[in-house]
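Rest of the complex left out; these chains stay put.
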Amino acid sequence: MASDNKAMVVIGAGAGIGGHAAARFAAGGYHAVLCRRSDEAGLQRLVGQIRDEGGSASGYLLNAAEDGAIEDVLAEVERDIGPVEVVLYNLGAQIGDRSLFDTTHKTFELGWRLATFGLFRVAKALAPGMVDRGSGTILVTSATAAMRGNAGQHSHAAAMGGRRLLCQTLNAELAPKGVHVAHVVVDGAVNSPDTLGKMVGGKWQEFLDAKGEDGIIHPADLAEVYWTLAHQPKNCWTHEMDVRPHSDRPWFNGAGLTL
Amino acid sequence: MASDNKAMVVIGAGAGIGGHAAARFAAGGYHAVLCRRSDEAGLQRLVGQIRDEGGSASGYLLNAAEDGAIEDVLAEVERDIGPVEVVLYNLGAQIGDRSLFDTTHKTFELGWRLATFGLFRVAKALAPGMVDRGSGTILVTSATAAMRGNAGQHSHAAAMGGRRLLCQTLNAELAPKGVHVAHVVVDGAVNSPDTLGKMVGGKWQEFLDAKGEDGIIHPADLAEVYWTLAHQPKNCWTHEMDVRPHSDRPWFNGAGLTL
Amino acid sequence: MASDNKAMVVIGAGAGIGGHAAARFAAGGYHAVLCRRSDEAGLQRLVGQIRDEGGSASGYLLNAAEDGAIEDVLAEVERDIGPVEVVLYNLGAQIGDRSLFDTTHKTFELGWRLATFGLFRVAKALAPGMVDRGSGTILVTSATAAMRGNAGQHSHAAAMGGRRLLCQTLNAELAPKGVHVAHVVVDGAVNSPDTLGKMVGGKWQEFLDAKGEDGIIHPADLAEVYWTLAHQPKNCWTHEMDVRPHSDRPWFNGAGLTL
């Protein structure tokens, strides 16, 4: 692979948002790097689809909760492929609603480790290079739980809410140096078979049918939002925006789906 | 003019955001309708520029604070040109910072009349048709003052803050019916000679030079944001987003410019 | 009446929050001034109850939507009774949920006139004296609708949201001069026969029974909150706080009652 390639890395690349974002950036000329925790076959399928479309892509299995794992992959990418121009942090802390009693110390910590600490580690690993080059974009897939806590979301909301303010600190320090941090509040269900699909389980098709064509976010359309954000001119950057299906109520109006 | 034209109306069309938004939508095939309070010559210049580029456009002088004025123009547009598919409400309540003592009842009311009531009137006039057609977009240029009040902004912040929540009520009622309401928080200075330029006055060029190329929002780039919002697919709508130059601090970090 | 009395004025003094606040401050040594739009008999009953308890009180019928009405009463109070040390602005813009179609221009304006403009007028009338004396408190009864717009609240949310930011501008200007502005988000139902009681109508007792003893805000307890706020030392002022029954969900968790 040519070392002058600009890379776009997705941390959390399943068949939903992550995979579609990788494909979108590959179609736009980036080398897409897809990272996910497990399912080598699924990973290679996504990489293969991008290559079949004429794009450039690689895949890594990566446990973001493990010390050094994120840092090693990012270093390898920057050495072997090229500078990471765009990273999409696409991991949440979604472990399903559970009461305080049912939320162990370990579960609470895991949410933080995946949703908050992981982004901090990515920023720490990539920001120096981005600042040196005077450009770079850190995209963060966020959720309703970053805006307010609700019953059963002890780990999830603490991790996502902390991450939202981390994005604000990163933005305050990095934006003047040319690095764009964007926090995208995905305030509705996404057609993502590998995450929401698994949570919903056997009734997934029924769920999709009930939502209807316009009632669930298409990851390809969300990928377009990420593409646009990563290419905003420096005079007109967005730090935070929400997206939801037109038929969903926003979180501040009492969303039905409390993800 | 062909009555099957889809119209895009700008309320508050000066040489800055409004004019550029009109030009962008005209370039994309809309008939652009530019409305402003005064300066017939300036208005015709903007209309002429759009036509010179091969676009379709009309201009109206319109005092949004006057009873019936908005409603009459919108009715005329829908009768003579075509359905208003997109409207950009681009009027603020900016009257310059002034103390409570220096804010008369009349000034306070004028801010509300322009920034809050005017949008309500536009929505009331256009929403029935948009709902009937199952589509339409109401774009609102907002400002820092919609997010928090600050000293000297008694009229401005009350009007803009009320408008922000009005946008939320409109969205709650209209989005499920296919009408997209988007509130864009312009949290930084815009290169707009007819508004900010006049406020800054004689030192305008000096002001621009100090800001630098990337330090002030280009209205053409903001117009692109509006275009993108108006064409988001229904499964992935944005209700609120911020924009600012990368070198500006966000409002929640204490922006220097308190517009 | 002794002209050295310190006065506490309630704008919007029914048998609920307003009446109880007046009684609480009268019990604490203030001369309570109760203002309401109508029902002279009800007004005199409240005044009489305070006097029966040994307190000092007066009553005024006052249409806050009318030019000069607020200003005249406040001037009369300051001339005949004494400086207004505390004012409670207790008027909302609650006209019941209604669609955009059913919200006339007049209704929309009335909401603003009562909830936003009225507070501005009170502040403009009282702030100069309070600043001169270096002390004074402006208490504002607010509601869920000041925090976010929801369907059917076009007038209400625009007026209350604008008022919230007006409170912030007033605070920014007046707090350093010794005048305390406090915005109290009453995010739950209040046991107020004259307002909520009338909205609920014939099933009021049934409504109260369903809520239970701890499930509805007692105006006497809310009055205690106001008393505490008005007597916070200058080193430790609260600008905003919420109150709700322990059994109610907060607005950001999807309140059942959308007042």
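Each chain carries a letter (A, B and C) given by its place in the written order, and its residues are counted from 1.
In this section, contacts are C-beta pairs under 8 Å (C-beta built on N, C-alpha and C of every residue); 3 or more make two chains touch, one makes a residue touch a chain.
The model shown is predicted, which means the values in this text are computed figures rather than measured ones.
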Of the identical chains, 3 are shown; go ahead and state how many the full complex includes. 4
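By definition in this document, only the chains that are shown with their structure count from here on.
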In how few steps can one go from chain A to chain C if every step must land on a touching chain? 1
Can you check whether chain A and chain B touch via the same residue numbers (shared by over half) or via different ones? same
So if I superpose chain B on chain C by CA, what angle comes out, to the nearest 5°? 180
Chain-centre distance (mean CA atoms) for chain A and chain C, in whole Å, is 45
Listed in rising order, chain A residues that touch 2 or more other chains are 252-253
Complex contacts: residues of chain A adjacent to chain C: 147-148, 150-151, 251-255
Sites on chain C touched by chain B in the complex: 99-101, 103, 105, 108-109, 112, 116-117, 120-121, 123-124, 127-128, 145-146, 148-154, 157-174
Touching residues on chain A, where the partner in the complex is chain B: 168, 171-172, 175-176, 178, 180, 213-218, 221-222, 225, 228, 232-247, 249-250, 252-253
